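All protein chains but one are shown at their positions in the complex.
Order of writing sets the chain letters: A, B and C. Residues in each chain are counted from 1.
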Amino acid sequence: MSILLDRDSRILIQGITGRQASFHTERMMEYGTRVVAGVTPGKGGQFHLGLPVFNTVEEAVRQKAPDISIIFVPPLAAADAVMEAAAGGLKLIVCITEGIPNLDMLKAKRFLAELGSSLIGPNTPGLISPGQGKAGIMPASIHRPGPVGLISRSGTLTYEAVYQLSRLGLGQSTAIGIGGDPIVGLKFVELLEMFKSDSQTEAVLMIGEIGGQAEEAAAEYLKRSGYPKPVAAYVAGLTAPKGKRLGHAGAIIEGNEGSAQDKVKCLAAAGVRIIENPARIGQTVKELMAERQGN
Amino acid sequence: MSILLDRDSRILIQGITGRQASFHTERMMEYGTRVVAGVTPGKGGQFHLGLPVFNTVEEAVRQKAPDISIIFVPPLAAADAVMEAAAGGLKLIVCITEGIPNLDMLKAKRFLAELGSSLIGPNTPGLISPGQGKAGIMPASIHRPGPVGLISRSGTLTYEAVYQLSRLGLGQSTAIGIGGDPIVGLKFVELLEMFKSDSQTEAVLMIGEIGGQAEEAAAEYLKRSGYPKPVAAYVAGLTAPKGKRLGHAGAIIEGNEGSAQDKVKCLAAAGVRIIENPARIGQTVKELMAERQGN
Amino acid sequence: MLIYEFQAKALLQELGVVIPAGHLAETVDETRVAAQKLGGQVILKAQILSGGRGKAGGIVAADSAEKAGLAAARLLGKKLITAQSGGRGLVVKKILVEEFVPPGREIYLGLVVDRKNEKLAAIVSQQGGVEIEELSKSCPQAIKKEYFYPEQGLLFFQARNLAYFLDLPEASFKTFLDYLKKLSEFFLLRDMKLLEINPLIIKPDNLLVAADIKMDFDDSGLARQPEISALEDWSELSPEEKKARSFKLNYVKMEGQIGCLVNGAGLAMATMDIIKLFGGQPANFLDIGGGVTEEAVSQAFEILASDRQVKACLVNIFGGIVRCDLVARGLVASARKIDLNKPIVVRLQGTNEAEGRRILGEANLPFYFINDFEQAAQLAVSLSQA
Partner (left out) sequence: MLIYEFQAKALLQELGVVIPAGHLAETVDETRVAAQKLGGQVILKAQILSGGRGKAGGIVAADSAEKAGLAAARLLGKKLITAQSGGRGLVVKKILVEEFVPPGREIYLGLVVDRKNEKLAAIVSQQGGVEIEELSKSCPQAIKKEYFYPEQGLLFFQARNLAYFLDLPEASFKTFLDYLKKLSEFFLLRDMKLLEINPLIIKPDNLLVAADIKMDFDDSGLARQPEISALEDWSELSPEEKKARSFKLNYVKMEGQIGCLVNGAGLAMATMDIIKLFGGQPANFLDIGGGVTEEAVSQAFEILASDRQVKACLVNIFGGIVRCDLVARGLVASARKIDLNKPIVVRLQGTNEAEGRRILGEANLPFYFINDFEQAAQLAVSLSQA
């Protein structure tokens, strides 16, 4: 199995007629993902990439019953699109868009919580269950099906990690980018919980970075839950200066919060294998899994 | 037992120094209710009716650990007071105030739902568990402890019903006024559910009135749940004209919704004993209970 | 609180919603002048605080200023009895004279506080000009609703959902979204209960014109809405209603012969119901409320006693906050002022009931004391039919 996404998942693309959306929708379909429809207000009734386009999510849901929506909508309209997906009944929403205002996301998250919809992102490459489906913009070719669950706040660094894993013969059950913004949907804790009961997943790799408290929360959860699977983590930004935003809107050390040092300390104390060298991510995961099997 | 309120309940009075609040707080205390503190912003540190007064609910909670708050705060500040009580951790809030704007109540209800607090009212006489405690403004003397659970949208009509019951030797487990406004907290369904598992309650009396859909919802619930206890209902306003507000802000037949005839029809279809003559409320409940015991 | 169509249209115009050109007229001459200004072909709309005017003859077309004047002469001062106005009808004192809007597609647009879902609802229908409630029964698929939270407002995708449902011409699409946004914000800002544009006309040039408008405000919100409160027209109220309002009495005139004076809305309704049950007809709903004064009771009683339809009165008091002695004193004070030639059945229960009965007993007036609710009602009915 895998989490969140498998070969039966039916994908909706919001903002499908945009350039980026079109490109990545084609890549997803090439990978065998079941993309069933798109939404672009004003283009309802047209076909795009062979897919029916609807004016509203509501209409797309009525006609095509998707269960995951991927959002490629410009930043100032994206939170509304997320809420539209939730109101339409979508239970998993993947928001690729970068640059959504914080306040918009806060409102959208409260809205989603009440409707019981989950969000991945925003500002995420999305997620992939190798060999089953891809709901995102990551290069599919580096992925292999396998036993490692991957949760990451980063994009290309995740590709790097996946590349290292696959080269060592370690495939991935599901690899999820949780997004680089200050306010994102599902974070480490919720996804660790899902990987816990996923039979395919034998170990989890976390890729954290500076800013926020998501890694600290994960550490607390792992400790509290007596997490049964081995977990390794790399946290980017040990050399990051305070108060400077490094690329991601969420990657900023504010006040005394969010330094990589603190995160690494918490995770280590929770029994997580810390990866210090980002070139040895795959190697470390492999060693960790071998040790555990040896026991 | 009883529902919502018993002799261990610790009561907080918001707006305690007002004239009405003072009068009714004294009556509650005379009845033996454990009123533990009051709140009036700006009067913190004073004593009133022998009770400590605090500036904020937060402070009152810290010092006196109340579990029910009764709100006697002017209409335009009352919804804020309700939210303050919920934020302070109070799980039951009784709002006596009449004339709170609809939009304020809608906001407050969403706020309370997220915090898991329950509201009785607004525009309610409150509730009483005879012989145990009184959290409201009803005349205590007419009540007797006993087997009838009473849920009512009205004030004096409830007193009339209680008077009739008590005269026939039928006491009340708990009698609750749910309030005469369009937007109120707990309604028939939630309270019927509580009476269902209350051992003291052998029968439930509903006093409905025109407006809204609360009686219809109750009928549906009773049908669906196969409600195990006998239920009788009187619905006021069979002679009410359409579009006119009769006293209560909520007592108005709007469009095709909310007529007493419709409500009576639904309730009867759900197996509720309908009381047509408001002078025979007590008598009908007595007969109903006797019939059921006869079976 | 309902406001007049012309007031509602002025509010909408401030928001930027297009309304038909029009002028308010209170005389035949003013009507003629207004019609002249508007080019002669006009619609005259009686300004009363009730829906259903059209069927009652309150909306008249005229194709010249001359004919507009004649129509106004017939309309002004006329009593309109609509489905919602109650039996006594509402007198036409003002006419809104509007340009004739050529027929086009008509749609319905409404915003309302939805009690059942405890949210706000934005409602549209492709069929404008009809009663939305009837439509919702006969043809629910012709209606679309979107629910929203007051603190969040109508969301953009919701407005879009409604617009697509209506299948609007492209040239009207943005205007419609703009209207919805402004109207929903106004609704929230002004503590409204209901806002209906029915019909909203799509003119051949795709302009959206609000042809008829209904606005109802939450009475409980008026205390913080001085601009809206100022729109209230007391002249629509009967003298009795005015008196009741000024003494904070909940009074609604009805068509029967038994005047009712009760404390509490539920008990007042129940009192009306029991009268009907025994074959009588209540002349009114009257809830004196919890914070009532002796003076207010006295005024309340005068309203009943001076109603010529009333043949008998029923006073039904369950003393709680309201004390029976206070009510008794109010009754006596009033009975002394007016020529009381109607039988009064009095039932007093609860707080200070004995004292109340003593006061009434000493007054030497035509009171019948009955302690039992049912007997009191039966007596009132038989007295009213004597």
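Operating definition for what follows: a contact is a pair of C-beta atoms (placed from the backbone, for glycine too) under 8 Å apart; a residue touches a chain by one contact, two chains touch by 3 or more.
Predicted model, so just to flag it, every value in this text is computed and none were measured.
Contacts of the undrawn chain with the visible chains, over the full complex, involve A, B, C. Contact with the omitted chain, checked across C:Phe6, C:Tyr149, C:Phe247 or C:Phe285, is made by C:Tyr149. The residue from A:Lys107, A:Lys134, A:Lys263 or A:Lys286 that touches the chain not shown here is A:Lys107. Screening A:Ile151, A:Ile183 or A:Met206 against the full complex identifies A:Ile183 as the residue touching the chain left out.
Residue positions on chain B in contact with the hidden chain: 41, 44, 55-59, 77, 80-81, 83-84, 87, 107, 111, in rising order. In the full complex, chain C contacts the hidden chain through residues 149, 151-153.
Contact between chain A and the unshown chain involves residues 75-76, 99-103, 106-107, 109-110, 125, 137-139, 142, 152-160, 163, 180, 182-183, 207, 209-210, 212-213, 234, 236-251, 255-257, 260, 276-280.
Assume only the chains that are shown with their structure count from here on.
Chain B has the Cα centre that lies closest to the mean of all protein Cα atoms in view. Each chain's centre was taken as the mean of its CA atoms, and the one lying most distant from chain C is A. Mean C-alpha positions place chain A and chain C at a centre distance of 55 Å. Averaged C-alpha coordinates put the centre of chain B at 28 Å from the centre of chain C.
Here the CA centre of chain A is 48 Å from the CA centre of chain B. Among the residues of chain A, none is found touching two or more other chains.
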